[in-house]
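For this view, one protein chain was removed and the others were kept in their places.
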Amino acid sequence: MERYGFLGLGIMGTAMARNLLKAGYPVTIWNRSKDKCAELAGMGAEVAGSPSQVTASCGITFAMLADPAAAHAVCFGPQGALEGIGEGRGYVDMSTVDAATSREIAQAVTGKGGRYLEAPVSGSKKPAEDGTLIFLTGGDRSLFDQALPLLQKMGKKHLFLGDAGRGAQMKLIVNMVMGVMMNTLCEGLALAGKAGLAAEDLLDVLDSGALANPMFKLKGSQITQSSYPPAFPLKHMQKDMRLAVALGDELDQPLHAAAAANENFKKAKALGFSDEDFCAVFKAITA
Amino acid sequence: MERYGFLGLGIMGTAMARNLLKAGYPVTIWNRSKDKCAELAGMGAEVAGSPSQVTASCGITFAMLADPAAAHAVCFGPQGALEGIGEGRGYVDMSTVDAATSREIAQAVTGKGGRYLEAPVSGSKKPAEDGTLIFLTGGDRSLFDQALPLLQKMGKKHLFLGDAGRGAQMKLIVNMVMGVMMNTLCEGLALAGKAGLAAEDLLDVLDSGALANPMFKLKGSQITQSSYPPAFPLKHMQKDMRLAVALGDELDQPLHAAAAANENFKKAKALGFSDEDFCAVFKAITA
Amino acid sequence: MERYGFLGLGIMGTAMARNLLKAGYPVTIWNRSKDKCAELAGMGAEVAGSPSQVTASCGITFAMLADPAAAHAVCFGPQGALEGIGEGRGYVDMSTVDAATSREIAQAVTGKGGRYLEAPVSGSKKPAEDGTLIFLTGGDRSLFDQALPLLQKMGKKHLFLGDAGRGAQMKLIVNMVMGVMMNTLCEGLALAGKAGLAAEDLLDVLDSGALANPMFKLKGSQITQSSYPPAFPLKHMQKDMRLAVALGDELDQPLHAAAAANENFKKAKALGFSDEDFCAVFKAITA
Partner (left out) sequence: MERYGFLGLGIMGTAMARNLLKAGYPVTIWNRSKDKCAELAGMGAEVAGSPSQVTASCGITFAMLADPAAAHAVCFGPQGALEGIGEGRGYVDMSTVDAATSREIAQAVTGKGGRYLEAPVSGSKKPAEDGTLIFLTGGDRSLFDQALPLLQKMGKKHLFLGDAGRGAQMKLIVNMVMGVMMNTLCEGLALAGKAGLAAEDLLDVLDSGALANPMFKLKGSQITQSSYPPAFPLKHMQKDMRLAVALGDELDQPLHAAAAANENFKKAKALGFSDEDFCAVFKAITA
């Protein structure tokens, strides 16, 4: 039976690879620090000594790295994934990377006869564990079709959006909407506070009607408790807002509300909240 | 058994009074044009000749008028509701009125020994029919407690927020959040469009994660079909955005995203979309 | 020789009336506190005991009151200006009042057969002393023509803009432009500061090219010295920004930059800078 590779066993990667093993797929894993491999090895995963060993021995390799720099290093470094890529082998990069990094990896992989799929995910730790992530993919269609049964073990929704780069753009737009929604929730809570209305009442009303959404419920409650543990760090949200506004620049699409929200997130960074959760923009709005 | 009054039988009022009758309450109704009374009379409602006849014969009278001017006229006009108000009688105005009108009615009613409850609703035709409206009330607490069993036939949630005027403020803040959310949905759809991504894909992703909410689902679909029937007319949304920003002025609360969205709704008015649904702001953002 | 009346001897009014006396016009003055009359009486002014005495004895009466409330009281109060108004007499109100107050005074004056000219000024203490104010007038054209020789002693430019209310609108628009210009100067200084560029260098460059203007020069220098004495209090600027944005609401004219600047001035109020000069918005932008 064909083996599948998995590079990167952080919080997200471990949860995702675990779901593949549970489903019975034979998986070869690699991680920079070896101690992270123990749990999955105990579930039957084979442990490789380098990314190139993984890609050379698997038909499809999945990568879930922390950031663009790590994704780049794991692909292009010594004994990197690229070295093991050969004719027809698939490389599915699920890390969140910028368009330039995505294109560079795509060209390198296809240049060696391999197939590339960009597959960033929407969702964080809990959906990764539950196998309910959302995949926003772009690149090689045949690879998407072939990888789909495995992606279905890790996520509940899988969109193929066209060329490599499309997935990253879609994620940027979704995060832009998320940032403005958070910003307006915070403006609403701030205004309610100054008017002497209880935050709990506003959250209750919002949760009872057509605007009800899981984020308002979860984050609204955290804000009322002045609790900002970084599920999605504010500096990352500000970066995404900035990139979304820049995409609007590139495409001549005015984005007035997003631009205003971006300035608020910048304010929050200036006030020192970069590493708190992005709902800490509330503190900038009420500063 | 004590009778209950109901003034105003428009789309909303008729649905709400019908729910009271279904629940077995004895109701005396009045409407400016008599033909609107027929259906409810057939269900057992008593028809009065004037608002004052209703208030003079009922312990609690509910009013659901079209706008502040109508609410004012029905209360203060000849044979108006005020004439029938006496010691202890309750007047529950569920119309959406500005703070000044609300205070004027409140003072007149309490000045004659009556009790007043401001009770604007969140929700439109369908929730009115289903008895799932949200009541945002302020004013006389004893009246709220006494009217609650009836309000529960008309709505699913009932907040008592303090003095008269509180209900209107809460509604304004909720509508401000709604306006900015709609604005960001439209900016997201516009940006996706210019990037060559399908609107349906963006809506699908938004509906699958933590941002999923009934409004995005319903209105997003309408926008993709260029269909803007006025469930909530754009000019009313712009008015509410303006009033919310003005409340921020009054309370020294900066509201950058709301202010930016307000300008977009103004743009939509300038382009002639005042009487379409407020999701027609999409056409201003992509103009 | 016909006499001219002058009501209100604050900082502005005293300087303006002084210029009329210097030019040789016979002037009858009135002020709420009598001690302010001494200087001008020494220059030959006649002192009256009430506004109505002034208007009853003068062909044209000028008023320069502190705010709309004072303008209203001096006109409508007991022994107020209105009582002395008769057929053909002119009333030139140079106070800065809102449109509603202006219209109310206009109707009262014309209702008694008098003529009304709204004549708010642009410029503060120094231009008042130098006779270089700018008059933005609206109302009775014949009164404008007749008063012009005197207005020319008090100002250097005199625009007749049409109906009463036009002058106030023009002033609002000018102040809106002023507020946004101040806001962008402050954003520029803030950005320069974070970039490690000297404020003095930026001011020097701005003062050397096509953007050079007296306000940047004067206020820029104050900002670099953290000196905010209230020549034009910030709370008044925020009020004017708010009214200008509201005028845009009324006329369906989007004003994105003005709306954003308005939020910054609100922020400055929230931080406690209401009574400092409006250039203190710098402290909100760098907070």
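We call the chains A, B and C, going by the order they appear; numbering starts again at 1 in every chain.
As a working rule, a contact is a pair of C-beta atoms (placed from the backbone, for glycine too) under 8 Å apart; a residue touches a chain by one contact, two chains touch by 3 or more.
Since the model is a prediction, treat every value here as computed from it, not as a measurement.
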*Given the contact definition stated above, which residue among A:Leu40, A:Ala147, A:Leu255 or A:Cys279 touches the chain not shown here?*
A:Leu255
*Hidden-chain contact residue, picked from the options C:Arg166, C:Lys235 or C:Lys283*: C:Arg166
*Of the listed residues C:Val92, C:Ala128, C:Ile223 or C:Leu255, which contacts the missing chain in the full complex?*
C:Leu255
*At which residues does chain C meet the chain that is not included here?*
122-123, 134, 136, 156-157, 159, 161-162, 166, 169-170, 173-174, 176-178, 180-181, 183-185, 187-188, 190-192, 194-198, 201-202, 204-206, 208-215, 218, 244, 247-248, 251-261, 263-264, 285
*May I ask you to list the residues on chain B that touch the chain which is not drawn?*
256, 260, 287
*Hey, which chain A residues sit against the chain that's not shown?*
238, 242, 245-246, 248-249, 252-256, 259-260, 262-264, 266-267, 269-270
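Keep in mind that, in the parts below, only the chains that are shown with their structure count from here on.
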*Which of the chain pairs holds the record for C-beta pairs in contact?*
A-B
*When the C-alpha atoms of chain A and chain C are each averaged to a single point, how far apart are the two points in Å?*
56
*Distance from the CA centroid of chain A to that of chain B, rounded to the nearest Å?*
40
*Which chain A residues sit where two or more other chains touch them?*
256, 260
